[in-house]
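Below you'll find the structure, written out as structure tokens, and then a few comments.
As you look at this complex, bear in mind that one protein chain is not there, while each of the others sits in place.
Note that the chains take the letters A, B and C in the order they are written out, and that residue 1 is the start of every chain.
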Amino acid sequence: MKKNDLKNALKREAPFFMIMPALIWQVLFFFVPFFIILGLSFVTFYGPVIGQIVTFNYYLSLCDNAHVRIVARSLIFAVLNAIFCLICAYPVAYFLARRITRWKNFFLFFLILPFWTNMLIQIHAWFFILERNGLINTILLKLGIITTPLHLANNIGSVFLLMVYCYMPFMIMPLYSILEKLDQRLIESSYDLGANNWQTFFNVTLPLSLPGIKTGLFLVFVPSFGEFVIPALMGGSKHMFVGSLISHYFLMAFDVQKGAAFTIASGLVLLLVFVLCNWFFSKKMRTTKGPSYAAFTPESLPSDVNSGE
Amino acid sequence: MRQKESSISRYCLPIVTVGLYMFLYIPMIVLIIFSFNSKEYTYQWSSFSLKWYYELFDSIEIWDALKNSLIVATSSVILSSVMGVLLVFYSAHTYAKKTFLLFYGNLVVPEIVLAVGLLSFFAFFSIPLGITTLIAGHTLVGLGYVVPIVHARFLELDNRYKEASLDLGATENQTLMRVILPLLSPALFASGLLVFIISLDDFILSFFCAGATTQTLPIYIFSMMRSGATPVVSALSTLLIVISSILVLIFSSLQIKKTDMLQ
Amino acid sequence: MRSIRLENITKKFDGEVIIDNLSLTIPSGKFFALLGPSGGGKTTLLRLIAGFDQVDSGTIFLGNQDITHAPINERRVNTVFQNYALFPHMNVFDNVAYGLKIKRLDKDVIEQRVIKILKTVHLEKHIYKSITQLSGGQQQRVALARAIINEPEVLLLDEPLAALDLKLRERMLIELIELQDTLKTTFVYVTHDQFEALTVADYMAIMNQDGQIEQVNTPKQVYEFPVSTFVANFVGTTNLLNGTLQLKDASQKLAIDGLGQFEVAVSSDKSWASDGSAVSLSIRPEKIDISKKEEAGFSNHLKGIVQSIVYHGRSTQYNVRVSNGQLLQVFEQNEEHFPQEVIEYDDEVNLYWQKENAVLLEK
Partner (left out) sequence: MTTHYSWRSTLIIRVSIVCLWIVLIYFFLYMPRLINSIYTQKQITILTWPAFIDAQYVQKFEKETGIKVNIRYFDSNEELYVKMKKTGGEGYDLIIPSDYILDTLIQEDLLKKIDRTKLHFFDQLYPHLVGTYVDPHNDYSIPYWWGLWGMAFDKSFFGDKKMDESWALIFNKNGLGTHTISLDDGRELILIAAQYLFGNVDVLDEKQLEMIRTLLIDQKPWVEVYAEVDRANFLLASKICPIGIMVDSIIARVMLEMPDIRFIMPKEGGFLQIDSFAIPKTTTHEKEIYQFLNFIYSVPAMQYHTSKFGFFSPVKNVQHADCPIAFPTEEQIQKTRFFKNIISREQISDIWIALKS
């Protein structure tokens, strides 16, 4: 009787058994690390034994010029990058989604490819363009426009350029997806009701593509805020960004606790931007209700880009 | 009934588009060309040579790194797909149906934060960094893609397929294997490919979770670039671009086939 | 074949009561229709029987066996889903053979039985077609074949014809009746369409908006003698006249404001009927005679003005405004090619009915 009970109970818990691996994986490697970081940023260590001393010193030590400047720089770069990508990507996405009829797959293929190409390779490729004896300098010298080569690489401008380059596909994809799905009848009925091209664009197309814009902005903003590869390689390692500083703390200076505190602090900055941005968009998109995570559904990632046909 | 296009949309849009494509592709093309350059220390063309490709194919480290990359990518695809499907299938329509929401964080949090967290976790529990920690990290990212994609597809699937199967006498496991998995397979394949390529390209997480102990291809490329990029990197990059193109081709033909089926 | 007995079933979703303390017996071997408005608890009830949902309280018996908590796959009950839920990645054969393959029968046996069952539903020509190649009616038959091949004790059909057009629906109804005749399986047929229910059912139950059963009986009984205004309204169309019952000196009359008094027949089983109680009178439109002329031989008579005329083909519907402002529907068969009497818009007409043809209902 008892044995039977146990068997039944086990049978009943089979789904629990099945969902646990993913859940435990997620908890162990996502949530527990988060709490470890949080803990590290508050606790002082005394040798091998963890001292029970809670301190805000790590956070306080972050409040100097250097750290604030690094966070501010990252923030400005990430915001500018997101906006710049949006401005460049929107016309292209619009053109591809709504104007191109022939060769569409061809164009799409070349749009997806950079997304699937390793970022390091992209950075590497740009050296051939920007370096002192790279393509641009060679051409300019040949044309006689300049006499001494320009130093185009290894500065803050080249970092920004590379950020735009590397994250542009992240902006185009969601925009393309949403513009592709946009119902042509809505646009036609706008024309039908007497609106001209611009009025139609600002009153119909643009508002309806807001979810795509939001996704794109997030997809560009988040990784560029935490960027550390581009400044390290293309920036001549001259300026630190949030990502570089985190990696400096954890991998170079081995100052884990300050690093943890900095990670948490910059995470809070990111969260703040999230909240502001969400608030802004929810004001704009009153009609499209839904939890904010909707912006991050991976379906809006490039995987989906072809399915709209 | 479309109104006459304004000159802006007529001329500016194509120009901007072509400009963007050039912006995206000129560096790549130059890179590919220069991988056949014979001189080592220059960004200027001298003469055609395949020697960097020979060097590439001779190098033990690169193939070792590629092997590691493939092992990690394959394992994380398998692990995240299996775990993701099990989670979605057994949690949907039960008390645990909201659990999938937990996985959205993996995509929202900057990768470097994930990486730092994992590094601290492994340090905290004195787990030696290596290929398994790499797999752990990549699988975590993979779950962030697989779970939402498969979950969305699963919800689109009529729950009646599951019910019909149970109704006809199948157990849950039989239903999963015979009905749900075949129906999910396009989504699963797509997300699997996505996870594969992301794992193959991933640098930040690998850099933190394995560091120098287990070289993956991106880590190898990074360390080579940091020590002054030799043209071998260009040759390797060319090779990787070709591989990516093939994967994208597979991917998009797959998507098109799927949409064909629906029509 | 066993019957299904539901005892005091209650089911809530998110705190909202869908089915409240419901008891119902579905006789074995009969074609049983469950009729109710959309959004009622019909489908829920079906899902409880099939096991897709669990009751909050109450018991479900299959014969004498308690199956309240039995797993779905262990119930000898099969379902034909509203949208068929045919597996799109399998062909017709594999869909139908699914249940048998699950039971791990021999390949030969499976093939024999699948082909036999496909013959019964006239699909023998489409055995290896993909599901997407089939028309709606053919898909419907596959769904049916897939369910009955398992030889269930009870077959549940959840609005199986909703997606078909009218002609096809009528033909499928006939086929369903014939199928049930040969199989003798208990069919439970859920629909919101009273026409379907009246056509197929041996017995039918009418469920109201609140998930309660109002009446269980044969279709004829339900139609002719509805027990409530809900049933009268839902099954077929009816005219409801509200009034006060006057039972004095063996005369049975109904006083209606603004119309006067009418004769009614109060049968003995209506125990609630007493002098002065407020009641409704249900008169089916086809039970009313309409004429411009004065006629004799009817127990009740009313005058009105034709408000609108709707031509239905086999009958004509007149909407007549009577003196208290109420609109009454009247159906008249179009028996003759050239009717003797032409009733036009705005004509003043006389309405007649026999008191036995009107049903008195508790208000």
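The criterion applied here is as follows: a residue touches a chain if its C-beta (ideal position, glycine included) is under 8 Å from a C-beta of that chain, and two chains touch if they have at least 3 such contacts.
Given the structure is predicted, the values throughout are model-derived calculations rather than measurements.
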Query = Which of these, A:131, A:180 or A:227, touches the one chain of the complex that we don't see?
reply = A:131
Request  = Please give every residue of subunit B in contact with the chain that is not shown.
outcome  = 40-43, 60-61, 64, 122-123, 125-128, 130-133, 136, 211-213, 215, 223, 226-230
Query = Footprint of the hidden chain on subunit A, which residues?
reply = 5-6, 8-10, 12-13, 16-17, 20-21, 24-25, 28, 65-67, 69-70, 131-133, 151, 154, 236-240, 244-245, 248-249, 251-255
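One rule holds for everything that comes next: only the chains that are shown with their structure count from here on.
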Ask   = Given which chains touch which, is the overall layout a line, a ring, a star, complete, or other?
value = line
Request  = Provide the C-alpha centroid distance between subunit A and subunit B, rounded to the nearest whole angstrom.
outcome  = 15
Task = Could you tell me the distance, in whole angstrom, between the mean C-alpha positions of subunit A and subunit C?
result = 57
Contacts with two or more other chains, residues of subunit C listed in rising order = none
Note = subunit B contacts subunit A in the complex at 1-3, 5-6, 9, 12-14, 16-17, 20-21, 23-28, 30-31, 34, 42-44, 82-84, 86-87, 89-91, 94, 96, 99, 101-114, 116-121, 123-124, 136-137, 139-140, 143-145, 147-149, 152, 172, 190-191, 194, 197, 200-201, 203-204, 207-208, 211, 217-218, 221-222, 225-226, 229, 233-234, 237, 240-241, 244-245, 247-249, 251-252, 255-256, 258-259
Task = Using the touch rule from the top, collect the residues of subunit C that touch subunit B in their complex.
result = 50-52, 71-73, 77-79, 81, 83, 85-89, 98-99, 102-103, 146-147, 150
Ask   = Quick one: in the complex, what on subunit B touches subunit C?
value = 158, 160-161, 163-171, 174, 178-179, 182-183
